[in-house]
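All protein chains of the complex are present and in place, except for one that has been dropped.
The block that comes next holds chain A.
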Amino acid sequence: MDGVVQLQRQLLDYTALLFQEGFLNDQFTQLQQLQDETNPDFVVEVVSLFFEDSERLLNELANTLDQQSIDFRKVDSHVHQLKGSSSSIGAQRVQNVCIAFRNFCDAQNTEGCLKCLQQVKNEYSLVKNKLETLFKLEQQILAAGGSIPM
């Protein structure tokens, strides 16, 4: 059981760090609290949707910003969606970049938008990585016969 306790400690510490570093906010805790026996994979399901949607939106943003004549309304619409989904799962840093991104859109500032695109890609990549690590830890605990600490 020692191994399980260690893994549980690791998970709690890792999660706390993600909150401290601003990758996740309280909304993520809300998701965890909605998970129960009737909805045992809720967090993974919602986060997986977030990954799918984000990847699609980031591709569409890259295409839209690559055009000769940029359709800023389209850019704004994609960023709006990305802001919505990142805020829904508590991906704070992604959400913050989206706010700045929308301001550059409003101002039709191409350079600003391109910078934000790069930033949001980075932040997305980071939070994806960290969430996947978190889920792996959870899987290890469950495989070792333990339960996920809250």
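Assume contacts are C-beta pairs under 8 Å (C-beta built on N, C-alpha and C of every residue); 3 or more make two chains touch, one makes a residue touch a chain; residues count from 1.
Here is the rule we go by: contacts and distances are computed from a predicted model.
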Listed names "Translation initiation factor eIF2B subunit gamma", "Response regulatory domain-containing protein", "Anaphase-promoting complex subunit 10" or "Synaptobrevin homolog YKT6", matching UniProt entry of the absent chain = "Response regulatory domain-containing protein"
Of A:Gln27, A:Thr110 or A:Gln140, which residue touches the hidden chain?
-> A:Gln27
Answer key for A:Gly22, A:Pro40 or A:Gly84 versus the chain not shown reads A:Gly84
Can you name the residues of chain A that touch the chain not displayed here?
-> 27, 30-31, 33-34, 39, 42, 45-46, 49-50, 53, 77, 80-81, 83-85, 87-89, 102
